[in-house]
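All protein chains but one are shown in place.
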Amino acid sequence: MFRHVKDLQFEAKPDGPNAEFARRLQEILGGKWGELTVANQYLFQGWSCRLPGKYKDLLLDVGTEEMGHVEMICTMIARLLDASPLSQQEAAAADNPMLAAIYAGQLPAHYIHAGGGPLPADSNGVPWSGAFITASGNLMADFQLNVTAEAQGRLQVARLFNMTDDPGVKQMLRFLLARDTMHQNMWMAAIEQLKQDGLEDMPVPEAFPDAEQETDFAYRYIDFSEGDDAAQGRWAAGPSPDGKGEFTYQPEPVAHAGAPQLPPGDPRLYGTQPGPDGVLGKVKDAIT
Amino acid sequence: MFRHVKDLQFEAKPDGPNAEFARRLQEILGGKWGELTVANQYLFQGWSCRLPGKYKDLLLDVGTEEMGHVEMICTMIARLLDASPLSQQEAAAADNPMLAAIYAGQLPAHYIHAGGGPLPADSNGVPWSGAFITASGNLMADFQLNVTAEAQGRLQVARLFNMTDDPGVKQMLRFLLARDTMHQNMWMAAIEQLKQDGLEDMPVPEAFPDAEQETDFAYRYIDFSEGDDAAQGRWAAGPSPDGKGEFTYQPEPVAHAGAPQLPPGDPRLYGTQPGPDGVLGKVKDAIT
Amino acid sequence: MFRHVKDLQFEAKPDGPNAEFARRLQEILGGKWGELTVANQYLFQGWSCRLPGKYKDLLLDVGTEEMGHVEMICTMIARLLDASPLSQQEAAAADNPMLAAIYAGQLPAHYIHAGGGPLPADSNGVPWSGAFITASGNLMADFQLNVTAEAQGRLQVARLFNMTDDPGVKQMLRFLLARDTMHQNMWMAAIEQLKQDGLEDMPVPEAFPDAEQETDFAYRYIDFSEGDDAAQGRWAAGPSPDGKGEFTYQPEPVAHAGAPQLPPGDPRLYGTQPGPDGVLGKVKDAIT
Amino acid sequence: MFRHVKDLQFEAKPDGPNAEFARRLQEILGGKWGELTVANQYLFQGWSCRLPGKYKDLLLDVGTEEMGHVEMICTMIARLLDASPLSQQEAAAADNPMLAAIYAGQLPAHYIHAGGGPLPADSNGVPWSGAFITASGNLMADFQLNVTAEAQGRLQVARLFNMTDDPGVKQMLRFLLARDTMHQNMWMAAIEQLKQDGLEDMPVPEAFPDAEQETDFAYRYIDFSEGDDAAQGRWAAGPSPDGKGEFTYQPEPVAHAGAPQLPPGDPRLYGTQPGPDGVLGKVKDAIT
Amino acid sequence: MFRHVKDLQFEAKPDGPNAEFARRLQEILGGKWGELTVANQYLFQGWSCRLPGKYKDLLLDVGTEEMGHVEMICTMIARLLDASPLSQQEAAAADNPMLAAIYAGQLPAHYIHAGGGPLPADSNGVPWSGAFITASGNLMADFQLNVTAEAQGRLQVARLFNMTDDPGVKQMLRFLLARDTMHQNMWMAAIEQLKQDGLEDMPVPEAFPDAEQETDFAYRYIDFSEGDDAAQGRWAAGPSPDGKGEFTYQPEPVAHAGAPQLPPGDPRLYGTQPGPDGVLGKVKDAIT
Partner (left out) sequence: MFRHVKDLQFEAKPDGPNAEFARRLQEILGGKWGELTVANQYLFQGWSCRLPGKYKDLLLDVGTEEMGHVEMICTMIARLLDASPLSQQEAAAADNPMLAAIYAGQLPAHYIHAGGGPLPADSNGVPWSGAFITASGNLMADFQLNVTAEAQGRLQVARLFNMTDDPGVKQMLRFLLARDTMHQNMWMAAIEQLKQDGLEDMPVPEAFPDAEQETDFAYRYIDFSEGDDAAQGRWAAGPSPDGKGEFTYQPEPVAHAGAPQLPPGDPRLYGTQPGPDGVLGKVKDAIT
């Protein structure tokens, strides 16, 4: 169950309106790596968590914080959308050389659909999708996803930081950058903790019996692109990070099975295939 | 540029047909964490890579291998779809108690749309989406995504392994499990290598100036869900994994900005808002 | 900003596992009219609301409650997914005539992707989309959407109630039915309140000047389908509900403009169109 | 069965070309609340209607009219796309200060994909989706959706009206505004009629037995967001609009169930969970 | 403008209910090659057609007919959905061995969302998308698409014909098969007509100047997959179907450009790239 506090976790007030930058901010609201993603991802992971205690608490804590970040960015976008020209005529009339570009670069749906408010969509106006989140039930796999989610997210915020001069916008981004620093560290710490607690290890899922996989292929680097630069990497020789194997390098790919031949299908599906008396018979003949 | 070899990297031949299991295999072909995802993700990362040498080679090598895994699973699915009942009547007529369930659990589109072949879709029949892949230009963020992609992928393959008794299917899955073991290790090694080469570090992007973020919030765990189990985790105290800070724990969230008040918007958007003479004035009055 | 309470608003515990019914419940979790929709819709409407006071508070109150309903249904689905057969062999082996159907009717992604947990998707496994929600900035338009959202939602819950005998599931649905009753009434009351407060009226947007529309067509019912049954309805005669007009009935549609003729387009787009010297000239001639 | 009349219901001819405004018009063609939505929604509701007579006729009448509005807007967009600069060079060369903004703000797909014609997509170029429409079989729920569809639609047309000076465009929008006025009134009248005919009432579905829901929660307003502004609304006290209850106000949310504990899942899914001998056992141990 | 006739173009009445087959029929209603696709595709092509006369008339004729096919299949699906078990209990209780499979194989959304009516979706329940249709403005390209649309459509109808024994369903499918025969022939005839009228020819767009393309590559078959079976085909030697060239066969691909080297990007995007003093410099150094 949730409760809402009217105050914001951090200020979300631009120094001036800017519809074109509002569009850019949509990427960290409703884009693949935006706040809607991390909020829902951590909450679904928490609700699905079958291990009571600190991990479940962690997921619900941080998912709830991210809901408040959704709120902050929504608020910022609504404020950036104020006082913008609504038509080409207005954009042209203004005595501001950048205004035409701001008009042309905005998302018209911000006004036509949302009346000057945020959209649950990315910077292209493509709606946020439930497919952006994963809660697999395996915390190691998911915490690694969470590390990258925070890394991709911080990367996008840092890029946006370099795209604006508005002090109010920059101030909110500074806060998000700090929280993404914390959250990257936090998920890395949680991975360490999982290992310390003996709950999961690499490769995920560790519980799958090693002997059941084709062990010959489990630590072999195979080079499929011409050139052997990759042979110089850490991944081509030496012990594997999971501590269970030794990397080897194979300079050319090898095929371990012949070219597949599919049998004729059911003739009632009317696929093109060998007829009953050889390659060039018609499906029609097979049926009649 | 690519070249195609007709032989398969590894055998992809079931011992018997099974349309319902063919549907399940779609998840690792065209699902969010399936082979289409890793193949395209690594290739796009490789093509966008601005650093010549071993990293670019690595990405193109492995992306190319994954295209061959797409081919193997497509072949397996086509073979599993053979010799299945096409209608309820046939399913009912057969002397096999599971056949009705196999019929009911199949994806009808496998036959109606694809004529007994694979679909670029997940186990629900939802099409694969370009949104499943990310190539951010930052290799640390992307290699972490690649670790989780291989972890989620191996997890799904291991689950599918426990859902079938078909020796031929299990054999192909054993191979995929081994390659996912290699690839998890490989991307972890690549992360180590990036750090050793001094190219990137945590938190991503490391190049963003530390002082520009709100440093007070960069290593502070804030508890937003009642209960303090999370305080016992590695993420609530001690040095942060990036080596730059010390975790602190804050038991209750604090709001750092007041409740936001949005100004009235442009009345020509007909939003509901305070009129010119107070809260209860109509937009209509504002216009006329 | 949000805070999370570990306890549930209402119990969400089935009397027994049932993977097939878990799939059905996805419709009210991640379907178009599910809890993810109402939660996000009300919160976005609240965050975009430019009128401080009771309306904004209302939206944030109820959006926050709905987040707790998302949590309840997620919990219920996770519990329904326990102890289900993972393979055809297990389904066939069990001494339970319905188990094969439960196996065949489940969403395999519940296990392969989510490891026995809920998905942010509908009963087909199609992901929830940001396009499901609207926050237009006009509270009258949006409150009407909210009435239908609660009506469609209650309809779906009532149908699900008739599809199960599980007492624990039915108990949670009884609670949701009651809250949907409240929320339908609440949004209807909010529509009344908007009118009483003089903030908005029908037709939306009331502030658009009546004289600016083609008034001849503003209260005229036009019959486009053969048969005149519709002439007997309340909408074909008598005063219009907005109190501003009188319905009239026109038995046959009338065209008010001739058949459109599009001019030739830019020949560099290679469209098929009249050439410079008449209908049958080639685009090629127009270019050269 | 349908028949097509070549003439248009109303004129759809701009006074001049304008590719950027053509993009904006896409919102009311292929956006969530555009003409494709209402046309298909009413037709599907009509085809699914199990009640012969005036309601079915009404739905098919109006759905058919809306198909003609799709045609009008398609025609308008095709005309607006004429005579636009195709390249940056042309845009720069023209002696028109707004032309660069018109070029930059257009949807390039209008030319590259559609050759200067309309797209079944919204103003972002996101394709129209079947998920935009609902035909639930319950006319009360659907007529309420239809009211909001016409309200959202008229709101968008009114906003577009304020974004253009083109007399021809404005003239078509005036017509659409009038029809949306009629259609809002019509669906409200249809709701009245449903009640008069004794077919359905609030809350939807009225036929669900009142006693089967948790009646304690059916008329209680619960405040989940700090601040009690909402207590002053019509929805917090007094008789409920359905005439069956009395609103009450509860100032704080109450949890009615404890924190959920999920049991361990099937170990073959490799979820992170308590092992057989306590919290910190590995899944691996559970399997072996 | 359209008018609707209540009678159906052809009968759409099954001999008995069958919810599982109703799901299969969704593929030809709302699937990629279903009736919603052809109806909208031909209408959009007609509305965008800049050539008055027989071609525009043809497109509007047939698009309008297809709307009536949408209606027929919707009607058929609504009838097939009657009298089905709503719950596992009912399915189990019935004395019909196939009923459990019919229950398990149905789309639950048919009942929960649509109340026993059709959905604008495919056989997986994935919504119809505007991306399924193309109206390019070039009639030759589009008529070829229309040929394949009718071919794919007839193929799917023929497959469905083999999946049912219901005489009423088969009767409707017989009609659709015949119309698809007509429409395949019709679009092929329209391609002939375009050529005869001198409006367009192969390759599309014919008006693009031959000399402007890299003519060396315009008729050369290049073999990228090992094995030279393809050399035996009509496409590897002899005159090209457009009458303008002679096919040649190149047994191995040749690269015509070196491996691409991307320059360092803007350091403010934090991509991984060579630093100012060589490959292993950090982005951080580039910034500071």
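Going by the order they are written in, the chains are A, B, C, D and E; count residues from 1 in each one.
Keep this in mind: a contact is a pair of C-beta atoms (placed from the backbone, for glycine too) under 8 Å apart; a residue touches a chain by one contact, two chains touch by 3 or more.
If you're wondering where the values come from, they're calculated on a predicted model, not measured in any experiment.
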Residue touching the undisplayed chain, where the options are E:22, E:36, E:70 or E:155: E:155
Missing-chain contacts mapped onto subunit C: 155, 158-159, 162, 227, 259, 268-270
Missing-partner contacts on subunit B, residue numbers: 1-9, 30, 36, 40, 43-44, 47-48, 50, 60-61, 63-65, 67-68, 70-71, 74-75, 78, 113-121, 127-131, 133-138
Touching residues on subunit E - with respect to the absent chain: 5-13, 32-33, 53-58, 60-62, 64-65, 68, 75, 78-79, 81-84, 86, 111, 115-116, 126, 129, 131-132, 134, 136, 138, 140-142, 144-145, 147-148, 150-152, 154-155, 158, 161, 174-175, 177-182, 184-186, 188-190, 192-193, 196, 202-205, 208, 212-225, 227-235, 240-242, 245, 247, 253-260, 262-263, 265-266, 268-271
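Quick note on the criterion: only the chains that are shown with their structure count from here on.
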Higher-contact pair (C-beta pairs counted), A-B versus A-C: A-B
Mean-CA-position distance for subunit E and subunit D (Å): 26
Centre distance in Å when subunit B and subunit D are each reduced to the mean of their C-alpha atoms: 29
Numbers and ranges of subunit B residues touching at least 2 other chains: 5-6, 32-33, 53, 55, 86, 100-101, 103-105, 111, 115, 124-126, 136, 138, 140, 155, 158-159, 162, 204-205, 208, 224-225, 227, 253, 255, 259, 262-263, 265, 268-271
